[in-house]
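Only one protein chain is missing from this complex, and each of the others stays in its spot.
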Amino acid sequence: MHATVAPDARERVTSASAAADEAGLARYARVRQASLDLLAGLAAEDTVVQSMPEASPLKWHLAHTTWFFEQFVLGAAADYRPRHAQWAFLFNSYYQAVGPMHERPRRGLLSRPTLAEVLDYRADVDAAMHERLQRPLDDGLAARVTLGLAHEQQHQELMLTDLKHLFSLNPLEPAHRAALPAPPSVPLPLDFLSGAEGVVEIGHGGAGFAFDCETPRHRTLLAPHALANRPVSNAEFRAFVHDGGYRRPELWLADGWTAVQQHGWTHPLYWSDDLDSAFTLAGRQPLDPHAPVCHVSYYEADAFARWAGARLPTEAEWEAAAAPLPVDGHFADRGVLQPRAATPGDGLRQLYGDVWEWTSSPYGAYPGFRPLAGALGEYNGKFMCGQYVLRGGSCATPPGHVRASYRNFFYPADRWQFTGLRLGRDR
Amino acid sequence: MHATVAPDARERVTSASAAADEAGLARYARVRQASLDLLAGLAAEDTVVQSMPEASPLKWHLAHTTWFFEQFVLGAAADYRPRHAQWAFLFNSYYQAVGPMHERPRRGLLSRPTLAEVLDYRADVDAAMHERLQRPLDDGLAARVTLGLAHEQQHQELMLTDLKHLFSLNPLEPAHRAALPAPPSVPLPLDFLSGAEGVVEIGHGGAGFAFDCETPRHRTLLAPHALANRPVSNAEFRAFVHDGGYRRPELWLADGWTAVQQHGWTHPLYWSDDLDSAFTLAGRQPLDPHAPVCHVSYYEADAFARWAGARLPTEAEWEAAAAPLPVDGHFADRGVLQPRAATPGDGLRQLYGDVWEWTSSPYGAYPGFRPLAGALGEYNGKFMCGQYVLRGGSCATPPGHVRASYRNFFYPADRWQFTGLRLGRDR
Amino acid sequence: MHATVAPDARERVTSASAAADEAGLARYARVRQASLDLLAGLAAEDTVVQSMPEASPLKWHLAHTTWFFEQFVLGAAADYRPRHAQWAFLFNSYYQAVGPMHERPRRGLLSRPTLAEVLDYRADVDAAMHERLQRPLDDGLAARVTLGLAHEQQHQELMLTDLKHLFSLNPLEPAHRAALPAPPSVPLPLDFLSGAEGVVEIGHGGAGFAFDCETPRHRTLLAPHALANRPVSNAEFRAFVHDGGYRRPELWLADGWTAVQQHGWTHPLYWSDDLDSAFTLAGRQPLDPHAPVCHVSYYEADAFARWAGARLPTEAEWEAAAAPLPVDGHFADRGVLQPRAATPGDGLRQLYGDVWEWTSSPYGAYPGFRPLAGALGEYNGKFMCGQYVLRGGSCATPPGHVRASYRNFFYPADRWQFTGLRLGRDR
Partner (left out) sequence: MHATVAPDARERVTSASAAADEAGLARYARVRQASLDLLAGLAAEDTVVQSMPEASPLKWHLAHTTWFFEQFVLGAAADYRPRHAQWAFLFNSYYQAVGPMHERPRRGLLSRPTLAEVLDYRADVDAAMHERLQRPLDDGLAARVTLGLAHEQQHQELMLTDLKHLFSLNPLEPAHRAALPAPPSVPLPLDFLSGAEGVVEIGHGGAGFAFDCETPRHRTLLAPHALANRPVSNAEFRAFVHDGGYRRPELWLADGWTAVQQHGWTHPLYWSDDLDSAFTLAGRQPLDPHAPVCHVSYYEADAFARWAGARLPTEAEWEAAAAPLPVDGHFADRGVLQPRAATPGDGLRQLYGDVWEWTSSPYGAYPGFRPLAGALGEYNGKFMCGQYVLRGGSCATPPGHVRASYRNFFYPADRWQFTGLRLGRDR
């Protein structure tokens, strides 16, 4: 999940007031601290292990996000010397233009540098950034600081999902934090609401930061359709399972059925086999029937929609519906880290927060898309193949991070993110 | 590559005159015979081997296409008894609704039934079909006959590509047929021609047969763009290779670069390492510099386009450009089975025939798409994930098989089809 | 399974009378013809497929054994030109000193040369050999002819086991030949007979041909022990299965238990899950309870012995017991190709024929072992690691092929040979 500064945004964030605000010291310090806050209650051991090739050790996330500032902001100074000569090799994620890098599936082999050394590195780079941010930044640098903070927030969510995956593989089922008391959960009846049709505009076009893949803002054509008023719930997904959902090939995409057979899927990730509980960051917890189903792959989302006689929304349908709404919702700041049932109310509920919503749209370039020049052009563009767009953020997304035009993307078999679905249909 | 009858087409092909023509005895016999003609010069041994999981033995193709008529046409009669009880298991490709099936990667393990037994089976089913086609067909059955013949033609192209792949793995480099003399090849200068913009209609909507995935005809929005007047040539692709195309990650999609590393790709499939010759169905032959490059994956097509400062066309751009043109071109009936250089001329050349052209469009459902009910609904719909659309047919496609709305689709790493590319760009 | 001429044998077989007999034209023609006889009832298609990396297509066996004579006998003439320049690459099995070779797991990709071309090649080489054998042979060449014929016989057994494996994977379960009527089968009570103890001599030392790995004849020390009077029967092995044999890790070697888990073994290869029938070269047949159990791996043989409170014999114990006995038994010439129950009688029964008997002896060099110089030194010596010795020949072994000192060897997980076991124990 990756991004870069939209061309027009770059100019704007470097105005005097923007520098004092968006890229200001306080915001930098606050976002950076949020990463460290995630370590509360963890042991150094918890930050070392890589539970699968797609996930990274927490220690790696902490170092990589720091390297990002060192490489793209501090490193812009001709006389800058990296803190540790070999660490660029270790903590460069995938920027081929910057230089060679450690293979991703081997990140878990690195017991060194230790967590303490990584935290020292963070402190060193933060001190240098603190000094640098007190001097004027040109347009490009200011934009890179803004990008670096958005990047840090993306990794904050990944730290939570990677930790959850790691703990889920431990027979002791450790809890990252205590479960918070939940309000009584009530069902919200499913309803379909008509969306806009005809030519609409989507994509980022106004002020403020956006990743390059959200641009340019452009016209697109919407067919008549409707969207469900809320995400699919655990109870609804359980009905799908009880109806033989995972045993009926006619409900699945061919590749999805192959994945079901290959991985032996019989329910969403983290659910118990009796369908009554799920592993969470607060350990094993009973399933709330009315909360949005979570940790389903695109294949499962698609199969459920077919079973329900519906389909997934396109990303344009989703964005057209979400654009007028305030970006409010259940994000990571509530500390629950598990989706909660919708509260009663009219209209489209929970578009933002709780669960990322799979759309039927393959992740690709908008018409006229241009990646940034240089290494940061690798942030998003090179991933535009084989993945699907998700929208809206989740209960593990830092507040303030997403917007209507925000495009998240994962492979159709991925399940370890907080991913759910909302139904759509033709009208 | 798979298909089904478009709803409106179904009604039409069953009119009295259509039955006498499209689904008539003569056409049935002609299409079926074309499959057998492909065996000329081959030994029984050549029809047994499966060279990779994606390919099938020729013997299997011959049996599967026969089973298709048995299952979906003859089998519609309540009292029909299959010729061989177990063969449905062996020769059902992927129709889960029909019953269980032999695993695809194991098709090459079947020395029995022998080729002779399969040919007997073809003769038996053809005799029964001959008898059946002389009696009235209702709408559904007539549509299935038409579909079965389109299906047979798809497998005729696959027989050629699978055989080519098999022979290419044999150190003896056998030739399927003699090379035909080629006219002198001359370069046609590359030119970009503006395409339509704004709202256009694409998809199949008129009379005649089409696969379900080509429907419904619908409106879509085209951004200003231009298309190259001809496909990319071998000489142009060789320049890409010489410029380090396969060694520069910045030119590639992330998954494409992974494929390059994993498979050790350094040039298109079947090219010699000195870039001077290619393995063909007539054995190893010198590369014609002006002929369209062939046997490139989507990843290679995309990387070439990026290197050339262009992009791939969308399938809508392609179809809008192709729709007004007659479906003329270099198809399999010429017996060359290798793309040839464009002949001089104005306008868009070689849209039909020579090479399938990769588009930037992931294969998905058109707005309002509905697969057919029943097992034949599996023909196309369940493959709408992870693949890309190709357009226009190739030098191995039976003449009369493609049309402007025809959507072929393969995975982005596939290279064994006759796949090339045409450049597009924003205007 | 591989061999070479024992040093002393080499001298002997080249005496005038030996040449006229052992290496004579009649014997050459008879052994070579026996390979062709195995094709009776088969289609060309049956000779192409490779069912697993360990097995080879029948066509390959026919060509390889021919290449062996061409390479090591005809090729010894300075002016000899190979029939087909590239075939040495295709049909060299593993003689690195001769030159590079086609990878073993890719043998099944070769539809060409066809069976007919291979048979022509056999005829050509046989004609040249016929001519050559009428002229005097020096010691080395005569030994190589003898070796080539022993080699051909080894491949005759492999042709049967590879064909059986191939047919077993075909859901149609084809039969290679009709089942022969079997005499009534009666149980022979199990009895343990004391073996020799103290220093004995084993290994080949006398006249006649032997592979190099059977030499030198040497002294070894036998501890007090006893051997069962007959191999373990199907009924006995079924009792092991019924007693949870495949579910009790305490009965297995660690690597054996891993194999059980990995492959999902629940009974010997080719047995039906109801333990009542087995796939044979005559198709599926009821299990004869009193016939020797067959197609068990070393791991299964070892686990059975542990379950039975016994152990496998060492190869020295086996050879000391077998040496005084005539090499009579149920070999391939009876045409049954399935082990049969012992006929009543005293003493050690069925040491020769019916099933190869796993011993507890890892295949290694005898003290003072020297492989032949040159490429033929690769015949046996380089396989002396990781495999176990089997003794006695099977119902698929050509008559006259084995002797008391004969050492066959396979990996402990291999099951597709006609492998069974005889119990031994300390005394």
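When the chains are written out, they are named A, B and C in that same order, and each has its own residue count from 1.
Quick note on the criterion: a residue touches a chain if its C-beta (ideal position, glycine included) is under 8 Å from a C-beta of that chain, and two chains touch if they have at least 3 such contacts.
In this text, all values refer to a predicted model and were calculated from it rather than measured experimentally.
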Exercise for the section: From the touch rule at the top of the page, work out which displayed chains the omitted chain touches. Expected result: A, C
Handout entry: Contact partner of the left-out chain, one of A:110, A:128 or A:221
Key = A:110
Problem - Option touching the unshown chain, where C:40, C:85 or C:254 are the choices - result: C:254
Completion exercise
Missing-chain contact among A:26, A:43, A:97 or A:193 belongs to A:43
Handout entry: Interface residues of chain A (partner: the chain not displayed)
Key = 43-49, 51, 59, 86, 89-90, 102, 106, 108-116, 166-167, 169-172, 174
Practice task
Could you list which residues of chain C touch the chain missing from the display?
Solution key: 94, 96-97, 199, 218-221, 223, 249-250, 252-257, 298-299, 302, 360, 362, 364-365, 367-368, 377-378, 382-386, 412, 426
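Rule of thumb we're sticking to: only the chains that are shown with their structure count from here on.
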Exercise for the section: Chain touch graph shape: choose line, ring, star, complete or other and state it. Expected result: line
Problem - Interface residue overlap between copies chain B and chain C, same or different (over half shared) - result: same
Problem - Chain pair, most C-beta pairs within the contact cut-off - result: B-C
Fill in the blank from the handout: Of all chains shown, smallest offset between own Cα centre and global Cα centre goes to B
Practice task
Round to the nearest whole Å and give the separation of the Cα centres of chain A and chain C.
Solution key: 60
Problem - Whole-Å separation of chain centres (CA-atom averages), chain B against chain C - result: 47
Handout entry: Multi-partner residues of chain B (each touching 2 or more other chains)
Key = none
